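With one protein chain removed, the remaining protein chains of the complex are shown where they sit.
Right after this comes subunit A.
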Amino acid sequence: MPVVNELSERMRKFKNKGKDTAALRKQRVEVSIELRKAKKDEQILKRRSISFSLMEESPSLGEDKRNEIIQLSLEEIVEAVNGSNTDLQLQATQAARRMLSRHKDPPINQIIELGIIPRLVEFLTYADNAPLQFEAAWALTNIASGTSDHTKAVVEGGAIPAFISLLSSPHMHISEQSVWALGNIAGDGPLYRDALINCNVIPPLLALVSPATPVGFLRNITWTLSNLCRNKNPYPSLGAVKKLLPVLICLMEHEDKDIISDSCWAVSYLTDGCNDRIQIVVDTGILPRLVELMASPELIVMTPALRAIGNVVTGTDEQTQAAIDAGVLAVLPRLLQHGKPTIQKEAAWTLSNIAAGPCRQIQQLITCGLLPPLVELLDKGDFKAQKEAVWAVANLTTGGTVEQVVELVQSGVLRPLLNLLLAKDSKTILVILDTISNIFLAAERLGETERLCLLVEELDGLEKIEALQTHDNNMVYRAALNIIEKYFSGEENPDLQPSSRQDGLYDFSVEKQDFNF
């Protein structure tokens, strides 16, 4: 699961208010370390194997049923596969495929250890034996759906060119099977993804997309296309992206929600990166459609569309403006109040990046009525979402005008914000303390410091900040101390004057030098 980058460098920027708002924007970077379980609503299935239950719905299953089921031992399989009897080859390949299609713990490792992969790859080229091609393709697909090592075994068996040429097979079920296998290989990571692209996988793959393509097949193609867009370090080449994008954008207009979902995921991968990459997507004019899909009642559609738009607003002010112009601010309030915490969280993250923009964008955010749902989320949302909402508020107080900060305070942000000082997360606490400092700066400009002090105290914020002076995290403790010293140190203002270091007696004398200012 991608995670928001919270560089500590950011924190220093808060103090240099208004200096560099672009740097405030949070980029989503691929964090290799994740403690959490991967979430179910993400498109985590970078690999998909075909089990029996899946095949039940498949039209190509009919063929399978015709054959009687023959049980073979591993030794028999090796022997038959390596032999020259085509019937036995088919039987053995089918038997291997059956084992690999088991729901629970398919014996991928054992099959690899048999050393039959190169042979199975060879079967793929037997254009005169379609049933054998199909069984071999299926078996290899399922091997490739395992771990990275499993995929590697298939690739090293030479499967890439074989599968690519099978895309153009006259038999639809074989070409569909190849799409599937290639999807698994592409999903393994940037290395194999680029290997496929370099083997020119894209043209034959795109050629399969036509109004006549059956929906089930089109779903597979879309999924494989999305895997070709997936992964960074490096990104897929610009040339490849430019070929893929027009088709993905057409697919996004399809009526099937799975197809829409995977094409949105594809776009979300393409926008997950530097601003140049975002720009390519923005230039296609797809943002209004993405915003429309963000409002979809289907979770599997809304999630990737929201992710894609969320990525776009990490970009430049102009790119963010394009998302705003596409209407993102009208959709966000509903998403901030969504029943699912992950949606709340992503929506708040998106909002936090818009709030990191220039004050005219902040103004649009306010005008579109985002403050009440933001405050509501801060008060009652799930903790993950609350954290993002805190960032949104922090960014707003950093880049916003005094009037905008006033508006934020008037929307009742202080109570939930101060309550979150009890959060069990040092970073969130620090961001809140910095936000409070920002609000105080605004109050100072208005001569309302004293009123803000009272408000903070009334809302039990003062005692929470005081308690943080004993926090174990040094930065938290210092931030709390600063606020207390600056605003709450009682009637006697300690005017801290440092001593000078010049020593000796005060002898008033000076030597002239040349001046040039």
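Note that in this section a contact is a pair of C-beta atoms (placed from the backbone, for glycine too) under 8 Å apart; a residue touches a chain by one contact, two chains touch by 3 or more; residues count from 1.
Just so we're on the same page, contacts and distances are computed from a predicted model.
Per its UniProt record, the hidden chain corresponds to "Exportin-2" from the list "Sorting nexin-2", "Proteasome subunit beta", "Exportin-2" or "Protein TRANSPORT INHIBITOR RESPONSE 1-like". For the chain left out of this panel, the touching residue among A:Asp382, A:Glu407 or A:Glu448 is A:Asp382.
Although one chain is not shown, part of subunit A still touches it, namely residues 6, 8, 15-16, 19, 31-37, 341, 380, 382-383, 422-427, 430, 454, 457-459, 462-463, 467, 471-473, 475-476, 491-502, 504-517.
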